[in-house]
Each structure stands twice: as structure tokens, then as C-alpha cells.
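Note that this complex is displayed minus one protein chain, with the remaining chains in position.
Should a chain be cited, it is by its letter among A and B, assigned in written order, with residues numbered from 1 in that chain.
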Amino acid sequence: MDISPIVLFWAAIFTSNVLLTNFLGMCSYLSVSREMESAFGLGVAVIFVLTITCALNWLVYYYLLVPLNIIYLQYIIFIIVIAATVQLLELIIERFVPALYYTLGIFLPLITVNCAIFGVALFMIIRNYSFIQTIAYAAGSGIGWLLAILMLAGIRLKIKDKMIPAGLQGAGISLIVTGIMALAFIGFSGIVNVQ
Amino acid sequence: MSVSGNGIMDSKFFPVVFMLILTVIFVGILAAFYRASEKGIEQYKQQTYKLQILSLFADTLSVLTGIEKAELTDPVRVQENYEKYIREVNISSDQIKTVSSRYFTASIMQDNVLGYCFDIKGSGLWGTMRGLMAVTPDFSKIINFVIYDQMETPGLGSRVTEDWFKQQFAGKSLISGNAVEDFSLVQEDATANAAEIRQVTGATITSSAVLKIIVSAAAELRDLRPDLKGEQDE
Partner (left out) sequence: MNKKDIFITSAFKENSVWKQILGICSSLAVTNLMLNSLIMGLGVIFTLIFSNLTISAIRSYTPRSVRMMAQVLIIASYVIIVDIFLRANLPDISKQLGPYVGLIITNCIIMGRAEAFAAKNNPMDSVIDGLGTGIGYTLVLLCISAVRELFGFGSLFGWQVLGSWWLKWSVMVMAPSAFFLLAIMIWLINDHYYKVKKG
């Protein structure tokens, strides 16, 4: 409960990585990691959405849902806030960085249902984080997600011309690589307390 | 932005109005559903909670009163049994974090207290775990223990709610003198001595979390003991 926001920030990136430790946010991670540029673009988008929506959701939860005793609407309100933020982001990206918009395709709107974003919002409530802790944890989680997708993109780049069986190319080998990374990250679990 | 040449749908306000109407409809349905079910859900929770407390003392009560254990833990007679044997007490202390301020005493005919039951909580892997721990009147031994609320991985961490796991705690020494017992984990298929608990395979974090909760509660109870003794004698 009294965990320093800085500790939370670093823990969210490395030892409690939202993707490799909690296995959230997989779908877009596996599909967009084909190229470094789009992976980076999506990762940055996720950082923005995570931080902004967690901050908003925290405020909505403690200043709207709790006082009005409508906590059971928590899931709906959270997901709507996330959807609205992503819709806004989509319009901005389409206007200012159209190349990225077309590369990301359906995975931009799919950020809305990225379990990582919804999951982090739920975590902050379950773990009773303060506002500052929430910002630190959300930003760290976003950076951790970016880190994970960049790692996978980099590895995919390296193994692209190696002799992978035809059936495993693409999704298959990504899953195996991610599985190995996840096993490695299990070694980090419990090192830093995040709750 | 519109599908047909309809004037209303072309307006800039239509999306906002559309969302508002949609939200009102669905949130309305949800709210109605929730309000209708709220009482039932709450009642079920209360009944289950009371049943848990009774079950923790069921063995002891059964031995002393001669009533069958099955009858004492009969879901239909929860209210009746609960009022007969359990009392609720509140402590006011800002020292307690793991232990809740409302605790329970079990007694027959409001006489000698058979044991205390504390609602204890702490963090698991995914969220807060809550348990009920029944202890002997001098707090030295655990009578029984159960985790009644957790959100650990189903089929993995959640196995701490299985009978074999929680039964390990029954009869274990909690506080001897002024020292709190320290438990450690062993493999699930190993044999455990008095200070060891067999963990759930593959769920080390959740299993350790349970131990941590019990040990923290024990430390707080040890410090609370003199105050509670005083209250009881009044």
C-alpha cells in the first residue's frame, strides 16, 4: 500500500511486466510485432492510452462511482472511457500520421479491448493505489508493454531468414519465442512487491 | 458520417445523442437487473459467511453439545445455529491491519468462550485474499482456518481453498509464549512437520501469501491479547 511510485514504475517495466508476467495484451502484440516501426508506433500508442485512461478511470471511480454507490457499473464505465480515448486517438493518428494509421489497421481500434489496459485499470482498484501510484504503474506498464513488443519484433527480425518450418512461420514461432521469454520472466516474480 | 441522406443523422449532434440514448438504455437495463438481484446476492453472501464461521467451530461444538456436525453446518439452519453459538464483538484499535475490527466468539450458552474467530486479509498474487481463522481462547493454537474470498488463478492459486490445504492449519500452534510461530512451505507431495505447510504445486506465490497473512495476523493478535482479555472479563 505504501509502495513508492518510483518502485512501482520500475517494477511495472521489468519484474511485473504486464505482458510477460501477467500475460495481458497478447493479441496485438503477436500480430503487430512483424515490423519494428509499427511495433514501436503501437507501443507508444498503448503507453498514452494506458496512462491517460488509468488517470481518468481513477478519478471517475473515486469521485463518481464510489460516492454515488454505483460500483457495479465499474466495468462498463471503465471500458467506455477507454473506448472514447482510443476513438479520439484514432482520429488524431489518422489526421497526423496516416502511414501509421494504415499499418496498424484493425489493431488501433483493438487497443480498446487490449486486456492490458482494462487489466491495469482493475489492478489499480484492487490494489488500492493512490493517484500518483496509478500514474506511475500505468506509465510503467505501458513502457513494459512497449519493451516486450520491441523485443519480440527484434527477435522476429533476426530469425526471419533462418530455417523455420513453413507451418511455424509467423504466429507459431512468435508464440514459442514469447513462451520462452515468459518462462524467463517467471524468475523475476516476487522480487519486488507491487501490492 | 451518415448512412442515408437523412437530415437528422447528418447533424453533428447525432453521434452524441445516439451514444447517450444507447448508454441510458443499456445502463438502465443493467441497473434494473442489479437492483433486483442485489438483495439476494447480499443475503447469500451473509449466509455463506455465517456458515463458514460455524463450520470452523463445528468439530468443537459437536463434541461438547453432542449434536451432529452435519446438523450444525446445515445451510437451512444457519441463522438459528449462528444466533445460538456465535457472538460478534468490535475492537477499536489502529494497530491492526491484517485483522479486522469485528471478530467473533463461539460459546455455548454465552458461558465459557470456546474460541475466537478473526477475519484476516492480505494480498495474494492477483488481489486481496480474505480468510477466517478460529483460535483457542488463549490464542496459542489454530482451531481451523479457511480462505473465503480470493481472486487467484482458477485451478492454480485458487486451490488454497481446497480442503486438503486448509485442513493443514487445524491444530497448528500459532503463538507460544510471546513468540509467533514461523511456518515454511514444502512440496505438495512431501510430508510436513508441525512448522511446515505443503504448498499448492505451481502456486508458490499464493501459498506464501496465505502463510504471510496468518503470521501477520498472529503478530497482531499477540499484541491485542491483553486488551481482548480485558474486554472479555467485563
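Quick notes on this structure:
Here is the rule we use: contacts are C-beta pairs under 8 Å (C-beta built on N, C-alpha and C of every residue); 3 or more make two chains touch, one makes a residue touch a chain.
Fair warning: this is a prediction, and the values are worked out from it, not measured in the lab.
Looking at B:L22, B:V89 or B:A179, the residue that reaches the missing chain in the full complex is B:L22.
Mapped onto subunit B, the interface with the missing chain covers residues 1-4, 9, 14-16, 18-19, 22-23, 26-27, 29-30, 33-34, 37, 40-41, 44, 126, 151, 153-156, 201-202.
For subunit A, the list of residues touching the undisplayed chain reads 23-28, 30-31, 72, 75-76, 79-80, 82-84, 86-87, 90-91, 106, 109-110, 112-115, 117-119, 122, 165-168, 171-173, 175-176, 178-180, 182-183, 186.
We take it that only the chains that are shown with their structure count from here on.
Taking each chain's centre as the average of its CA atoms, subunit A and subunit B sit 32 Å apart.
If you check the complex, the residues on subunit B that touch subunit A are 23, 26-27, 30-31, 34, 123, 126-128, 151, 204-205, 208. Residues of subunit A that touch subunit B in their complex: 70, 72-73, 76, 80, 126-127, 189-190, 195.
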